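Below you will find the structure I want to go over with you.
Missing here is one protein chain; the remaining ones are kept as they sit in the complex.
For clarity, chains are labelled A, B and C in written order, and residue numbers in each chain start from 1.
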Amino acid sequence: MSDRPTAPDPDRLKDWEQRTEVPLFAAALVFLTGYTVRVLAPAGAQPWRDIALALVAATWLLFAVDYGVRLRLSGQGRHFVRAHRLDTVVLLLPLLRPLRVVKLYTAVQQRREQPRMSLYARVMTYAGITTVLLGFSAALAVYQQERGAPGSTIRTFGDAVWWACATLTTVGYGDAVPVTPGGRVVAAGLMACGLALLGAVTGSFSSWLLQVFTREDEKRPPESV
Amino acid sequence: MSDRPTAPDPDRLKDWEQRTEVPLFAAALVFLTGYTVRVLAPAGAQPWRDIALALVAATWLLFAVDYGVRLRLSGQGRHFVRAHRLDTVVLLLPLLRPLRVVKLYTAVQQRREQPRMSLYARVMTYAGITTVLLGFSAALAVYQQERGAPGSTIRTFGDAVWWACATLTTVGYGDAVPVTPGGRVVAAGLMACGLALLGAVTGSFSSWLLQVFTREDEKRPPESV
Amino acid sequence: MSDRPTAPDPDRLKDWEQRTEVPLFAAALVFLTGYTVRVLAPAGAQPWRDIALALVAATWLLFAVDYGVRLRLSGQGRHFVRAHRLDTVVLLLPLLRPLRVVKLYTAVQQRREQPRMSLYARVMTYAGITTVLLGFSAALAVYQQERGAPGSTIRTFGDAVWWACATLTTVGYGDAVPVTPGGRVVAAGLMACGLALLGAVTGSFSSWLLQVFTREDEKRPPESV
Partner (left out) sequence: MSDRPTAPDPDRLKDWEQRTEVPLFAAALVFLTGYTVRVLAPAGAQPWRDIALALVAATWLLFAVDYGVRLRLSGQGRHFVRAHRLDTVVLLLPLLRPLRVVKLYTAVQQRREQPRMSLYARVMTYAGITTVLLGFSAALAVYQQERGAPGSTIRTFGDAVWWACATLTTVGYGDAVPVTPGGRVVAAGLMACGLALLGAVTGSFSSWLLQVFTREDEKRPPESV
């Protein structure tokens, strides 16, 4: 907190971030929808494809503007880029944008003053939401790369979703596999994330299970120590 | 406990659940047997297939009646559905019903006043029973979807069981793979469960192993610290 | 300790077990060697194959005699079979016999009064030895089942070892896959063990790594808390 140049107006930055939270999330959904339509619309539906492209471009511009404003408000320059590395990556790969849903979900839950889920339930919920969004985005991106490629085994969007399932769980049947360089780069990214998510789900589920059994043990009188 | 509408008669609900435990488990076994016969009986054995279908329908009706009675007795309406999400899923996918064996197994063990297994042994036992039942059910369901499909690589029930083994362990050879949309949906469900089970088995086995070695260390005098 | 029928002569059982430890391990090695020769010897080397078969039969008889003597000495009957479930499995599947090397290794190390390895090092060493032995035995058994099967992809012993590596690590390329029922049963067993070993290695390696880093942290004065 003290070893970085003090921001000129941290309150205005916080204010901006709170105000733009919901609109930006809506924009992220529009972006995802636009990209989905762009990729999945049949070749004949040209007007739809054009509208989708326009939406994607417009929302991306929005994200860029938001990033610029926050960079300004923070007054940190290079430090901001380093401290918000994830935001920078998301700007360059806006398909990851809807992952902000996790942040919004937390915010909404805090406002509603709902009884909090247990630690493990939250980790599993967030990891689950992240997996579904990542898998869907990767399936879209891979499908876009692969559908026209010669020798491709991913010919329908259903194949791409099936491929994403098999990859995220590290099962990897190999019946649907990207063959283009672009598709393989997306796949490598998904694999790395799949590993990390595997770690989170694995860790929290087994910790939770052990906790459940430990608690059960404590309830019963220890007649058989 | 206090932030939900109080049930009108929690004792009657508990009573009902205790009384129906064994009959419902028997019904679940009948359901699984009926479904197994329905799927595996040769096309010629029409009467057997009809009996099996009747059994499946009758037991499913039983489950629905039980769910309705419990919903009534709880007097919680929508809250009951949310609090018993797993029961609701099991009602819609009755093939998962025999998973209740775990509950029964615990109950039986408690009645017998047997010396309790260690924490890790129980987690591993339950995860093991769940794996075998899940794998068998998934193999049945996938076999039903795939056996007639063109280009299918799962042609016998043995292939389906082999596929289930390779999927649950996330090995995923890819020599037997579902190709129909229905089969792939079942497979995606099995993969997700495979991951979760992997977490439970992995976590408890390695915890147990570390415990064993730690205990061994404590027994020996620390001559080589 | 107190809730089982007391053995008539526990000292004689212990004595027997200590005396037979080394000879039985030697017999297990002879068994493994015999089985290896039986499987890998070229079809022309009939005398060698016959000697190998005789060795396998003789050592198996030895194991059966040992099991019988221990069952007698314990005087527990059915309880002995239940308490030594692993021994019973090993009697029926003598290929798992050399796994006793782990027990012997511990015994030898204790006699030599060597400075003990750390907890994690021991878990990893034992899991490693077990993996290598299991993988080798499974490769032998699968090779025996598969080599003559039509459409088999495991045609040399090298293929079988390669298949065992890919299976134990759950990579599962699918280029070498058992196609016979016998081979698939062996493979399913190896997969289950692969999962368990994955858990042990994964758990102990990551625990060890975290310990190393934690210790390093404690050494350095906390100048940057």
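The definition used in the following text is that a residue touches a chain if its C-beta (ideal position, glycine included) is under 8 Å from a C-beta of that chain, and two chains touch if they have at least 3 such contacts.
Every value quoted in this text rests on a predicted model; they were computed, and no experiment measured them.
Student: Can you say which of C:Ala149, C:Val171 or C:Val185 touches the chain missing from this structure?
Tutor: Candidates C:Ala149, C:Val171 or C:Val185; residue touching the omitted chain: C:Val171.
Student: Decide which residue listed in A:Arg12, A:Arg122 or A:Arg147 touches the omitted chain of the complex.
Tutor: A:Arg122
Student: If the missing chain were put back, which residues of subunit A would it touch?
Tutor: Counting over the whole complex, subunit A touches the hidden chain at residues 3, 115-116, 119, 122-123, 167, 170-174, 177, 179, 181, 184, 187-188, 191-192, 194-196, 198-200, 202-204, 207.
Student: Touching the missing chain, which residues of subunit C?
Tutor: Residue positions of subunit C that touch the missing chain: 115, 158, 162, 165-166, 169-175, 198, 201-203, 205-207, 209-210, 213-214, 217, 224.
Student: So that we can see where the missing chain sits, which residues of subunit B does it touch?
Tutor: On the side of subunit B, residues 170-174 touch the unshown chain.
Throughout what follows, only the chains that are shown with their structure count from here on.
Student: Subunit A and subunit C are the same sequence; what rotation (0 to 180°, nearest 5) superposes their CA atoms?
Tutor: That pair's rotation angle lands at 180 degrees.
Student: Where in subunit C do residues touch two or more of the other chains?
Tutor: Touching at least two other chains: 170-174.
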